[in-house]
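Note that one protein chain is taken out, while the other chains of the complex remain in position.
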Amino acid sequence: MLNNIKISRYVKKNSIVDKMNTTSKLISLLLFLTISSISYNIYIHTLLLFIIVILILLSKISIIEYLKSIRYIVYLIIGIFVINVILKEEIIFIFLNIIKIIELVLYTSLITLTTSESELVYGLNNILKPLNIFKIRTNKIAFILSLSIRFIPLVIDQLNRIIKSLSSKGIEFKKTKLRNKILILKSIIIPIINLSLKKADELAESMEIRLYDVNKERTNYKYNKWTFLDSIIQILFIFILLIEVII
Amino acid sequence: MEIKFNNVDYSYNKINYLEKEVLKNINIEFLEGKINGIIGRSGCGKTTLIELVNNLLTPTKGLIKVGEYIIDSKKKFENINELRFDVSMVFQFPEEQFFNPTVKKELEIILKLFDYKLDQIEKRIFDVLKMVGLNQEYLNYNPLKLSNGEKRKLAIASSLIINPKVLILDEPTIGLDSKSKNDLIKLIRILKNRYNKTIIIVTHDIDTLHKIADNIYVLNDKKIVLQGNKYEVFKNVKELRKYGITVPKIIEFSNKVLLKKNIKIGYRDDINDLIKDIYRYAK
Partner (left out) sequence: MDIIKINNLTYSYKNKTIFNNLNLNIKEKTFITLAGSCGCGKTTLVKILTGLIDGNFNIEIDKLKLSKENIKEIRKELGVVFENPDNSFIAETVEDEITFSLENIGMNKEEIKKRVSKISNELKINHLLEFSPYSLSGGEKQIVALAAALVSEPKILVLDESLSMLDGVKKEEIFKYLKKLNREQKITIINITQDLEESIYGKELLLINNNNIVLYEKISNAFNNEKIFKECNLELPFMALLSTKLKYYGLVDDIILDMDKMVNILWK
C-alpha cells in the first residue's frame, strides 16, 4: 500500500460544523476576517473568541490540532511583538494585534479541519459564480484548483516510490553525501514530470469517458445543505459587523 | 543466509491514533538457497512481511534474524545499508521506478553512488545483463521504451548489480504475457541453481509460483496459517479457498480425482507427468 500523502487537514467527524454548508462557511470566514481586522474593540474580540471556542467544541476535533496551527506562527507573533515594542505602541494595541492573528489562524483552521478539499473547491466555485457576469469561467478555475489538489500528492508519491526503490538497494537518501543527493534529484526531476504528465493524461481520458464536462452543470451528490447553524452564524456575524461599523 | 522471524508483530497508527494490526506473532524461517513463495488474499500483509526483511519497516514486537544481522523491535537498527547489500528487493511495477535515460545509466547509478571504480562498473553491468538474459546492445536503449518483459528483467538486473545473497520479488509476473512469464521463470531458476541465491516471491499468480517454488507460506488474517513444501500446502484445496486462494489447476484436478473416485494419481508440476498418471490409472 502506498504512502497516502494528504495536503488537506480534513478530519472526518460528522460534527455539526462538518455538516454546515460550505459556501456559508466561506462567507462566514470573510465576514469574520473583516470584523477581526477592522475592530479594535476589546468586547468584540472577546465575543469573537467566545464564538471560536464554541465552534471548536462543536467540531469534535481535538484542541491539539488547532494548537498545531498556532505553533506555525509562533515566530510571527514574537516578531510582531518585538516590532510593536520598538515602535513604542500601547500595550493594548500590541495585545489586540496578536489576538487578531490568533483569531485568523484559529478560524481558518476551523474551516480547513471540518471541510474536505472537494467541498472547499465546490464552495469556492459557488462564491466565485457572480464573477461569471464578467465572463470569467469560474467553474474552470475551480476545476483547475481541484486537479492541482489531486496532483500534488501523486507527484510526491512518485518521488517517494523512487526513493524507496533506491533505499532498498542500500542508498539511504538522508545519509548520502550532498553531491550524490544532487545527482539523484537532478536525474529524477524530468522522469517524475514525465510520469506525472502521463498519469494526468490517463486520468483525463478516464474522466472524458465518464462524460465529465467542465461546462455542464453537475449534480453534487455530497454537497451539504444550508443548516440552522449556518443561519445563526451569518446573522450573528452581520450583526457584529454592523455594530462595529456604527459605533 | 538464514532469515528467521521470532514472534514478530507489526502494526501502524492511522491518523486518528487508532492502531491497525497487520501481522501478529509471525514465526517463520525462509529456506536458504531456495525459492520461497508467500501467498494470501489481496491486502492481507504480504508486502508488509517482505518489507520487514529488508528493514523498510521495523517490527513493533519481536526479532528478525537476517544472516548475521538482528533486527530488534526494541532497538534502533544500525546496519541498514549493509543489510540491503545482501537483501535486495524488486517492487511491483518496477517500470515506474526507472529514472535514467538509458539502460546503462540506470544500472550505473547505484554503483556510482557507492563510489565504485569505472572499470568495476563496466564489468558488473556486463555480468548482470548476461545474468538476466539481456543483450549488450540494450545498454543504449531507453528503459521506458522496452517491452514489459524487458523492463522486468532490467529491474531485476538493477537489484542484482550489488550482488545480493537474497532477492525479494513483489508480484514479478503481473502484467506479463506468456513468453515473458516463461523467461522470468527461467531466470529465477538460474538465480537459484547457478548463483545460489535465496529467492522470496510475493504473488497471487499461483500457477507461475507452482512451477518454481520450493516452499510456500500462506498468510491470512495477520498470521501464517499454512507453510511447507508446495505439494503439502496446495493439497489443502478446501482450506485454501477459505483464505481466498485457488490452487493450481493441475493440483485441483488430482485432488478432485482423489475425492470423487478415491484414486491417488499424484500431485504434479508438469502436465505431461499428470497425463502419464492418468493413463496408468484410467484403464
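For reference, chains read A and B in written order, and residue numbers begin at 1 within each chain.
Assume a contact is a pair of C-beta atoms (placed from the backbone, for glycine too) under 8 Å apart; a residue touches a chain by one contact, two chains touch by 3 or more.
Since this is a predicted model, take the numbers as computed values, not measurements.
Trainee: Among A:I133, A:L211 or A:I246, single out the residue that touches the unshown chain.
Mentor: The single option touching the absent chain is A:L211.
Trainee: Considering the whole complex, not just the chains shown, which residues of chain B touch the missing one?
Mentor: Those residues of chain B that touch the unshown chain are 40-43, 92, 148, 171, 174-179, 204, 206, 241, 244-247, 249-250, 252-253, 256-257, 260-261, 263, 271-272, 274-275, 278-279, 281-282.
Trainee: Which chain A residues would touch the chain omitted from the figure, given the whole complex?
Mentor: The missing chain touches chain A at positions 1-2, 4, 12, 116-118, 150, 199, 202-203, 205-213, 216-222.
Here is the rule we use: only the chains that are shown with their structure count from here on.
Trainee: Could you please state the distance in Å, as a whole number, between where the Cα atoms of chain A are centred and where those of chain B are centred?
Mentor: About 43 Å, centre to centre.
Trainee: Per the contact definition, I'd like the list of chain A residues that touch chain B in the complex.
Mentor: Contact set of chain A toward chain B: 1, 11, 158, 161-162, 164-172, 175-176, 180, 183-184, 187-188, 191-192, 195.
Trainee: Which residues, counting only chain B, touch chain A once they are in their complex?
Mentor: Per the touch definition, chain B meets chain A at residues 15-16, 43, 47, 54, 56, 80-82, 84-85, 88-89, 91, 94, 96-100, 105, 109-110, 112-114, 158-159, 162.
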